[in-house]
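Apart from one protein chain that is not included, each protein chain of the complex appears where it belongs.
Per-chain numbering from 1; labels A, B and C assigned in written order.
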Amino acid sequence: MPTINLAIAGIGNNIAALLQGVYLYREQYTANKSETLPGIKRFAIGPYRVFDLNFVAAFDVNVNKIGKPLNEAIFISPNNYPHLAVTVPLQVPVSAGPVLDGLSAPLIERCHPHSLSITAEQVTHELVRSKADILLYSLPTGAPLAAEFYARCALNAGVGFVNCTPEKIARNLPLLEEFKKKHLPLIGDDLASHMGSSIVHRTLLQLFADRGITLKNSYQLNLGGNTDFRNLQQRGQSKMDTKKSALSSPNLDTSKVEVIPSAGFISSLEDTKVGIMHFEGLGWGGTPVHLDVTLKVQDSSNAAGIIIDLIRIAAVAKDKKIGGFIEGADYLLKSSPSENCERSLNALDSLVESFV
Amino acid sequence: MPTINLAIAGIGNNIAALLQGVYLYREQYTANKSETLPGIKRFAIGPYRVFDLNFVAAFDVNVNKIGKPLNEAIFISPNNYPHLAVTVPLQVPVSAGPVLDGLSAPLIERCHPHSLSITAEQVTHELVRSKADILLYSLPTGAPLAAEFYARCALNAGVGFVNCTPEKIARNLPLLEEFKKKHLPLIGDDLASHMGSSIVHRTLLQLFADRGITLKNSYQLNLGGNTDFRNLQQRGQSKMDTKKSALSSPNLDTSKVEVIPSAGFISSLEDTKVGIMHFEGLGWGGTPVHLDVTLKVQDSSNAAGIIIDLIRIAAVAKDKKIGGFIEGADYLLKSSPSENCERSLNALDSLVESFV
Amino acid sequence: MPTINLAIAGIGNNIAALLQGVYLYREQYTANKSETLPGIKRFAIGPYRVFDLNFVAAFDVNVNKIGKPLNEAIFISPNNYPHLAVTVPLQVPVSAGPVLDGLSAPLIERCHPHSLSITAEQVTHELVRSKADILLYSLPTGAPLAAEFYARCALNAGVGFVNCTPEKIARNLPLLEEFKKKHLPLIGDDLASHMGSSIVHRTLLQLFADRGITLKNSYQLNLGGNTDFRNLQQRGQSKMDTKKSALSSPNLDTSKVEVIPSAGFISSLEDTKVGIMHFEGLGWGGTPVHLDVTLKVQDSSNAAGIIIDLIRIAAVAKDKKIGGFIEGADYLLKSSPSENCERSLNALDSLVESFV
Partner (left out) sequence: MPTINLAIAGIGNNIAALLQGVYLYREQYTANKSETLPGIKRFAIGPYRVFDLNFVAAFDVNVNKIGKPLNEAIFISPNNYPHLAVTVPLQVPVSAGPVLDGLSAPLIERCHPHSLSITAEQVTHELVRSKADILLYSLPTGAPLAAEFYARCALNAGVGFVNCTPEKIARNLPLLEEFKKKHLPLIGDDLASHMGSSIVHRTLLQLFADRGITLKNSYQLNLGGNTDFRNLQQRGQSKMDTKKSALSSPNLDTSKVEVIPSAGFISSLEDTKVGIMHFEGLGWGGTPVHLDVTLKVQDSSNAAGIIIDLIRIAAVAKDKKIGGFIEGADYLLKSSPSENCERSLNALDSLVESFV
């Protein structure tokens, strides 16, 4: 069976989820031969089953992670994704990546000294040497230079690129054009959640509109205990805007909706995320309609469940020598270079069917 | 402006909601001239605005309601819909309807003595005399003979018929054929809720399926304090099946969903209905996704918000001499005679547009 | 160290919780030597640590359980308590108990044939032979004859008795007198929950009263998926009264509280119990105070956490030759023979201190 050689930049909780999940599903499939796997909608995309991934290269700047095999590095603090019930065999060691933006001074001190002198040539060379098909970019939000650095290394190494973060990479149109010319896929930016507050909130706001219940007001707030949440509290307003745009839809008025992306860092939640939503509407005769919703998910599983499809879409596109952004992947992303991003499930289904 | 002459059989909470709402909206529109009214999606259907209704005849068997003007009868026990902030002027008095099925012995004793001798001729005559356009059938569930009695009176009087209950009237195909021949609309059976547990539950089950979250289990339970709820506790299993069918959709597996239509009669809730839903799913790596939802609505407003559209659709159809069931109204009903009832919002929107 | 020899009548989920918990705590204590154990308030009562129990005899009527070692029988259907992370070594086999009341015809057919001819002599003999100190009575509710049968066997065998069910045993005053004469403890009736809906509801109703918030209305409903819940739905009214009495307290008016002991049997909940409580109050100026509470517990752990203290209190009393009911145990029971059952934590604390 064909497999995808995957390189990774940024070894956080998302990768802890992705790596363990791949081995868990492989084990379950080997045992039961059933293509029905928990949390998996698309067993195969093109020729690639959900576990047809090889982890061939990994980059990070954390001095504690560098040099460690990937299966060990994914559990090193501040990572706090749970151990799933699977043993992951020895994996490629984590290499030092470059220190660019996105790190405050105290964090830079904790970087591996090698990181301070890593060059694009070195990263590109490692991508070529490891025979990577796709580079998954998964650093913490807020490092646009690092994101572009890795994207250009991928471009030079002839490797497809998937951007999990809000940095503008697929929406960097000249860069996108270069990927297109080299027949390499460039997919981004920013993951939709597999099942997150935004999609639940948007779905229910749409239901109010469809049924003709007048929205009086609504709010959403989110709690978590991973580093993403600690960071979010400091980036309040910008994330609030992103979250509100994630609610918007052609026929939805979100002027009465208030969103608090990180209402609180609750350490005991660890990598669990709690989304609380409240809706007040007016029904017939102006009588009240109240809806209260609480969503509780494993935050990084929410990312991995999307990443697994984006990587496979990118790999099929690379096989077929389709470069640039892959239309139809929008449904899995928060932003995309598409003119009129519709986030349509139908478009995604059509894309996946065209790969068979 | 044209208005619809409406006759009503069964003066319960639904009619308390409908009558007050119509006067409230008329008052609001007169004051503000705004077509944006709380809880109203379609200001007009055909020529009929949301308040273009005349209540011309009313039937019931309750000795306390008969003879009272409709605006007074709607507040007589066991009705417990709230008083809205509007004064409803004097209305037609409630006439005695016939005692048929659906009444237990103690209830029959509370009936008006006239009710025991009411004939179809008398009801038909009253419909003709009052120049009713549409007869709205809204008795408590469980009286199939009464439902057919009123439908045949409407047929003989040349009046359209809307069935709010689960009795098989629109699905009685020979009867439907007779309405069709006389170019009279017959719309039923059983109202969808404007915003009820079924639609919220179905929407979120669909979301799980769309996102690829494996449903592990889900339950729904409902609490209320009106007579409907007291009755429901005794009709457990049959209503459980209806509720589960209300969740079904072509691509939804509801085998893991448990529904308790009436988990409890809580008198203090009065006409308020509380729906509690719980969802457990499996995301990436089999990690858990938990969703908890509580919906709180005015039960009878939920009915009136649908009734207002069904009456107007029936009235336009009668004006256009379209008989039988009106395709596209399925979205507003729990069951319908349509071969493949799709409950499609698009079909309803098209129908309403065709009326302009 | 001294240990308590325990005999058990009725091998349901409670015993699955009790047996596994005892071995789990022994293992944890052996490993860490810490007297702080999860869910345990009293590491020792008198000389008995939480795990100083020997299971020496067991009775049941279920043909599938009889003859099986106790550690296996606790997992046989309809039991559905989870497997805890501990291996329980081989235990005494389950003996046939007598078939008396409390069984419907189809259940009697599933009984072991031996059960139909078991005599009091045989059970008494087994209690003596096994050197039991205490007999724990834990059959399903609704078998008063069986409860008295086992109590008299204990009396004759010189064994203390703990009644986990609502049958009137400790409140059977002549029987209580006989235990007192023989210096044997008789503790009952009906377990309070370790942390259940009643105690949470009562605590919060008390808080409303203490703070001077006028209670407008309140309701409580409970969901579960074990046999207890299936039975409860059929014993609605009587259990509703018990539950309301469990809420009462000298200065609490519960006239505005509605309780639904089993709002629904939700099979997917298995041995988990969900309690939902709602409170509406009026604060200053009549402005609203709303409180919503959801409690989720392992139902049979809630029993075992109380049983462990009752057994140890009974064992110390037996050692000290204190017969009859043990004042101070009321806090752990729903009903008791005490004149003015106060369910006082202070009285329990004093009792336990007196045992040191």
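Throughout what follows, contacts are C-beta pairs under 8 Å (C-beta built on N, C-alpha and C of every residue); 3 or more make two chains touch, one makes a residue touch a chain.
Fair warning: this is a prediction, and the values are worked out from it, not measured in the lab.
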Chains on display which the left-out chain touches in the complete complex: A, C
Residue among C:L84, C:V128, C:L252 or C:A347 touching the omitted chain: C:L84
Omitted-chain contact residue, chosen from C:A44, C:M195 or C:L252: C:M195
Which of C:A44, C:L252, C:L282 or C:A347 contacts the chain that the document leaves out: C:L282
Contact partner of the left-out chain, one of A:A120, A:L145, A:I266 or A:L345: A:I266
Sites on chain A contacted by the missing partner chain, in the whole complex: 216-217, 219, 221, 223, 256, 258, 260, 263-264, 266-269, 276, 280, 292, 294
Chain C, residues in touch with the chain not shown (by the definition above): 17, 20-21, 24-25, 38-42, 82, 84, 194-195, 199-200, 203-204, 207-208, 210-214, 281-298, 301-302, 304-305, 308, 345
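The rule is short, and it goes like this: only the chains that are shown with their structure count from here on.
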Contact graph of the chains (line, ring, star, complete, other): line
Copy-to-copy rotation for chain A and chain B - C-alpha atoms, rounded to a multiple of 5°: 180
For chain A paired with chain B, centre-to-centre distance based on mean C-alpha positions, whole Å: 45
Residues within chain B bordering two or more other chains: 292, 294
